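For reference, the structure is listed below as structure tokens.
For this view, one protein chain was removed and the others were kept in their places.
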Amino acid sequence: MKKELLSPTNFNVLASKLSDVLVKALDAPLGYAINWGRVWSLWPVHLETACCSVEFGAASGPRYDVERFGIIEAFGSLRQCDLIVVQGTVTRKMAPRLRMVYDQMPEPKYVIAMGACAITGGLYIDSYNVLPGVDGIVPVDVYVPGCPPRPETLIQGTMLLQEKIKRSKIR
Amino acid sequence: MASHPQDFRFGGFVVSLIWLIFWILVIVALVGLPLIFIILFYVPLPEVDGEVLTPYLFLTSILYPQSAIPVIETLLDTTLFKVAVFPGFTYAALIAAATIFIERKFLAKMQLRVGPLYAGKIEGILQLLADGLKLLSKEIIIPSGSDKLIFWAAPIAFVATAAAVVALIPAAPGWVVADIDVGLLAVFAILGFFPLIALLFSWASNSKYPFIGGLRALHQLIAFEIPFILSALSVVILSGTLNLTEVVESQIQSYWFIFFLPISAFVFYISSLAELERIPFDLPEAEAEIVAGWLTETSGMIYGLLQLGSYIKTYALAALFVILFLGGWAGPQIFPAEIIPESTEAVIPVGELYEQTDANAVFWFTLKTFGVIMLMLLPRGISPRIRIDILLHTGWYKLIVLAFINMFVALALIYGGVLGPGGLLVR
Amino acid sequence: MTSIEEKFEESKRLGLQIVKESAEEDRLMTLSVGPQHPGSGHFRFVIKLDGDYIVYCDPDPGYVHRGEEKMCEYRNVIQNIPHLERPVIHDSANITYSYSLAVEELVGIEVPRRGQFIRAIASELNRQVYTLYWLAIYGIFLGHSTMFMWPTGDREVIIDLLEALTGARVTHAYNIPGGVRNDMPEGFRDRCLSQIRYLQKRFKEYEDIFYNNPLFRQRTEGVAVLSKEDAIKLGVTGSVVRASSVPFDVRKAEPYDIYNEIDFKVQYMKTGDCFARSYVPLLDMQESCYIIEQLLDKMPASGEVRAKLQPNPKGPPGESYRRVESGRGALGYYIVSDGTPKPYRVKISVGSFRNMLALPFLLVGQRLADMPAVYWSLNYWPVEADR
Partner (left out) sequence: MSANNKEELNKVAAGSQTKHSSSTSDDTAQQKQQQPPAPSTQPKQIPAKPSPPSATAAASAATTTTPPPPKPSLASPPAKTQPEPPPFEKGLVEQLKSKFGDMVKVVFIKPLRIKIQVEPQDIVGVASFLRDSMGFDHAESVAGTDYPKDNQIEVVYHLGSYSREELAAHILWLTARTNKDDARLPTLINIYKSVEYHERECYEMLGVYFEGHPRNERFLLPEDWADIPPLRKDFRIKGR
């Protein structure tokens, strides 16, 4: 019986149990902490595709200060950013650039489609130079409707994104 | 195997922790402790204050904390503690973190906003933690065609260089990592590495905007190095030493040097803004012109490290300003002789580690440093970015001349017998 | 000071021939500024650098070209209003103003007097909204983040006014052929006056923190001078041409609606540099405050605000070209009608598109650091230029 207890298989079981407990103890809080960090530190890339950029700019102004949520809009380089807010209509000339920007950003990255034009093409759905929505180009996390969406709507969109990040599994 | 973060519950977390502690205790008791005792049997134990450091002492100090004091005091005297904790890295990093947070709130208030608010419930106090955690978990992109060795090494070198400057800064009498006789000279020697790192990094990025940013950094830092050194030189003339601790002591003997050398202090302030690439002089990172300057290709923790390094540098230069012009740790004695009256019989022996003068010095030094840091943050809210030709012109022509003017003033003070050994104003 | 022809030749030579020969090309560094660049917006220009100097600049607009002019041909004149104001949503009252004027001329609508006043008030308020946003971006382009935040915040004040007036935050669709969509709300006059007073107070603070800042002065004064002759030749408009000592303002030159009853000065400056181009909009805003006060004073107390319209308004075949002074200069609509409710051809002549011509002309020979200062001083809104 003693032999059985000290056999290598049992030791392996013990070790795996131990590592299981360790992983259980570390993974959940670590994932929670990193997700918490991602939730409160969303830096959008400076890519303006159309007229919604006016409202996007207004959202960082004193009245709708999005820095409250940890969103800083002043980043120049897309390498430091983790959020694209597609600000309105995406034309056929802009579409390859949008995809290029998305590809160059580091993981994890999120996309908010802001405005009716970014969602479906909106008012310009029958124009010859406008894409019917950006979800054919980049994977969209949150759709923010409106033409243009008010800054409050945009803030609500980012809060929905935060909810989504909280629920997501960390890689 | 790994549980989903979605199911994260505090109860489960505690249970798993207790399990973990249980297993650790079992293993330590069964394996660790016997092993330690076997080793200790053969190894000669260190002696502190005539008392042999045995494992029993540690166990005793749980019940009688006073007995651990000599050990802690020895620990405080080691270089490792100084490098890692108090005047060294941890202290500087804490001040840097506080600086970033204060900068964001201060700037927001100046712009009629509130700044970070929700991360960490109370006024967004954990905003920096969130940013740090996110940057830690971010992917790091190495541009194709880049010089990988330099690209990886540069951020570490940047932080290390910034920390090396911090090592030379005395925070209180005796509290300095490297108390060398050419302290001031060494500070400038180390500061000279920063443009090199910026240029190397920008070249290694294999991209156009970083390259322009790196060249700008080189131009700017070289243009401001000379007025920077010249403005500190007049302090050296007045104090007669290059040792930073002695510089402070000579100010304690007379008056703060900012009263004699206001122009030098101004030149030093402007030059340190330029050294730090802060806003009127943030040409190497000018967003609207060259995307993010030499930081364009940085991502994830590389960016985080560079930011940390630059804010540690901010602390170092602010502390240098305090030491050179604001009398260092000099200040009225406001701390009482004993922090807890009759603490000799108290269970927690803070009183014996507490030294009146040191606490006072650290307090005043930190306070003044924060004051100078606030002064360095201020231009970001009220000033646009300067252009490179104006900047170079300012550095090479105006500031050097100003620094020379005050150097002559310093010389006149020395030879006029006002300051210096046996001077009029020397107490 | 080289003349305009020489500069054009120089840029052409540098741009077109050297690239082919590539003899000196190694010297030059080509930078693509935009569309993802903090200093460009929805726009790209390719510049070539010789050291720190820009020797060649080629604008590449069209990233927001949405085919407005083609879309107009498929909708009737009223349906056209919502999408026509999208090119410049923060100046939407002005961009529909000249459209309304042109349609009224074609269809033959008489606007009631009160409607004319309210229309002018809406467009003047919207000019403030536009110019404050422009000023905010100019601030952040020069690295002055406080100057971004202050006008952005003060802009909300006027946006609140316009929201009370029109019901929408930025896209008002308020100025329509025949007048305005609805009457003023109760107590609008007092509220408007108090906000205007507040804004006038803030303009002084802007001058203190931004325009009188020595660093700002150093960066903009004497930079990228556009002389009067060159400005006329290039056909630039709005604050750009007024900064080059051409006192041209459509409100004064060709007064539409009730602007001939309003007493105001055309603000212009004589230096033609970046500073003048950035200062004239502020003067315009101040003048606009006086105009609003006068409009509120002279407005008839009651009356119709909108002429009766047919459900599908159409006029006889004809053409019209009407323009107004928008935030970016003269904004004209050339509408050809063939007698059907849908316009046969609509051409939007916008100030941004005209001012873009000055960009390569002014940028060639400047330093790289002046690029955002020169670019945004042209009062250029890329979405409007692309249409």
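Order as written gives the chain letters A, B and C; numbering starts at 1 within each chain.
We adopt the following convention: contacts are C-beta pairs under 8 Å (C-beta built on N, C-alpha and C of every residue); 3 or more make two chains touch, one makes a residue touch a chain.
What you see is a predicted model, and the numbers here were worked out from it, not measured in a lab.
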Next on the checklist: One chain isn't displayed here. Which of the visible ones does it touch?
Outcome noted: A, C
Item to check | Contacting the left-out chain in the complete assembly, out of C:G139, C:P313, C:G332 or C:P372 | outcome: C:G332
Checklist entry - Among C:S194, C:N260 or C:Q310, which one is in touch with the chain left out? => result C:N260
Checklist outcome for this item: Hidden partner sits against chain A at residues 91-93, 126-129
Checklist entry - Where does chain C touch the missing chain, residue by residue? => result 4, 8, 12, 16, 61-62, 65, 67, 69-71, 74, 105-106, 108, 110, 231-237, 241, 246-248, 252-255, 260, 265-266, 268, 315-321, 323, 330, 332, 334, 336-340, 344-345, 347, 349, 353-354, 356-357, 386
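Here is the rule we use: only the chains that are shown with their structure count from here on.
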Checklist outcome for this item: A student comparing B-C to A-B should find more C-beta pairs in contact for A-B
Item to check | Innermost chain, where centres are averages of C-alpha coordinates | outcome: A
Checklist entry - Taking each chain's centre as the mean of its CA atoms, which one is farthest from the centre of chain C? => result B
Item to check | Cα-centroid distance, chain A relative to chain C, in whole angstrom | outcome: 34
Checklist outcome for this item: When centres are defined as mean Cα positions, the distance from chain B to chain C in whole Å is 48
Checklist outcome for this item: Contacts with two or more other chains occur in chain C at residues 37-38, 140, 145, 148-150, 153
Checklist outcome for this item: Among all residues of chain B, those touching at least two other chains are 111-113, 287-288, 291
Item to check | chain B residues within the chain C interface of the complex | outcome: 107, 110-113, 208-209, 212, 279-280, 282-283, 286-291, 380-390
Item to check | Partner chain A, residues of chain C touching it in the complex | outcome: 35-38, 41-42, 62-68, 70-71, 74, 82-83, 86-90, 133, 136-137, 140, 145, 148-150, 152-153, 155-156, 169-171, 383
Checklist outcome for this item: In their shared complex, chain B is touched by residues of chain C numbered 29, 31, 37-39, 52, 139-150, 153, 209-210, 213, 215-216, 218-219, 367-372
